[in-house]
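Let's look at chain A:
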Amino acid sequence: MSNIIEALAGALASSAARIVDLTHTLDPDFPVIVLPPEFGQCARFRMEEVSAYDHRGPAWKWHNLTMNEHTGTHFDAPSHWVSGKDVPNGAVDEIDPSVFIGPVVVIDCSKGAAQNDDYELTPEIIEDWEAQHGLIPADVWVLMRTDWSKKSGADYLNMAKDGPHSPGPTPAAIELLLKRNIRGFGTETVGTDAGQGAHYMPPYPAHYLLHGAGKFGLQCLRNLDLLPPTGALLIAPPLKIKGGTGSPLRVLALVTA
Partner candidate 1 sequence: MRRSYEGVVLTAPVSVPYVRYTNETAHWWIAKALREALAIIRMTPQEIDGLSVSSFTLAPDTPVGLTQHFGISPRWLDTVPTGGACGVAAMRRAARAVQAGDVDVVACVSGDTNRIDSFRNLLSAFSRFSMDATFPYGFGGPNASFALLQDAYMQEFGATREDFGHIAVAQRANALHCPHAMMKKPLTLDQYMDARMISDPIGLFDCVMSCAGAEAFVMMREDMAIAKGLPFARIASTIERTNAFPDDPIQLRGGWAVDIDDLWAMAGHGPEAIDLLQTYDDYPVISMMQFEDLGFCGKGEGAEFVRKHDLTIGGDFPHNTSGGQLSVGQAGAAGGYLGLVEAIRQVTAQAGGTQVENARRALVSGFGVINYDRGLCSSAAIITGANA
Partner candidate 2 sequence: MTQSLPFPPKRNPQKPTQVPTVPPMVRSRAALGLGVMAAQGRFGLQVCAQCQAVQYPPRDACLKCLNDDLPWQDVDPTGRVLAETTIRVSPEPYFRERMPWRMGSVKLNAGPVVNCHLHGEVGRGDMVRMALKLDKAGQGVLIALQLEGSENMQDDPVLRAMSCDPKRRRVLITDARAPMALALTQALLNAGAAHVFLGEPEAWRRWPERAAYAGMENVSIVPLDVTDVSSITKLSAEIGGKVDILVNTASFTRPGGVMGNDTTFARDAFEVNTLGLMRLAQGFGPAMASRVQDGVNSAAAFVNILSVHGLMPDPAYSAFGASQAAARSITQSLRSEFRGSGLRVINVYIGAIEGDPWFSTLPPPKVTPNAIARATVQGLVGGLEEVTCGDIAKDIYARWQNDAGLLEREITGGGS
């Protein structure tokens, strides 16, 4: 048992290590980001039966799927944003797979988010967290836990007359995370940015600044309340779509028992 891979396999088999599923089920009712109507929209997830052990296919069942790269729990690549359009290897099929598995830290903003739909992740909150758990290391995933994933339906997107209201980072918070040279940033909401993120400078700072720096995003995560602040391993490989700007994916975390 000298091999660390074998050791890990053994730990999983004995439940010394566990897998936590951070993914929402892809289903037609799961909200997607809604942009101003004159812009192209994010396709909703749709399934169409091709056959179901019937005259359309007697021994098999399968579906055709319709979705956008950014439908449901999904990965954002640098090429998704204008600021990242020239980042080398910025599409999902070009990103080196070594970055799809890596350490993850979780910053708990759930109390604040429970009180304020527009709760902001600020540099102060990050520094506060670092005071407790140490500096955020380089090349890790940083996830903003808000417990927003426990909401559903209209409360999840939380659309009001002036647009959606959900928590997210300020530009300064992203700049601090970039100073730490993180690998990527993830949230439980429908975007890495706050619902009202259009009003920041730059607008949608998480997308703008992260992807401009060649970093990645994860959205619509759940079960972040089951992760330790540090010490877990995130597994988040997007589909290998030619020139893709992102994809729905299965996001898993490895934690110790």
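Candidate entries met the following condition: all candidates are chains of the complex that A comes from, given by their letters.
As a working rule, a residue touches a chain if its C-beta (ideal position, glycine included) is under 8 Å from a C-beta of that chain, and two chains touch if they have at least 3 such contacts; residues count from 1.
As the structure is a computational prediction, the values presented were derived from the model and not from experiment.
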#### Entry: chain A: touching candidate in this complex (1 or 2)
2
### Task
Report the residues of chain A in contact with candidate 2 in the complex, numbered from low to high.
28-29, 31, 34, 37-38, 40-41, 44, 46-49, 152-154, 156-157, 159-161
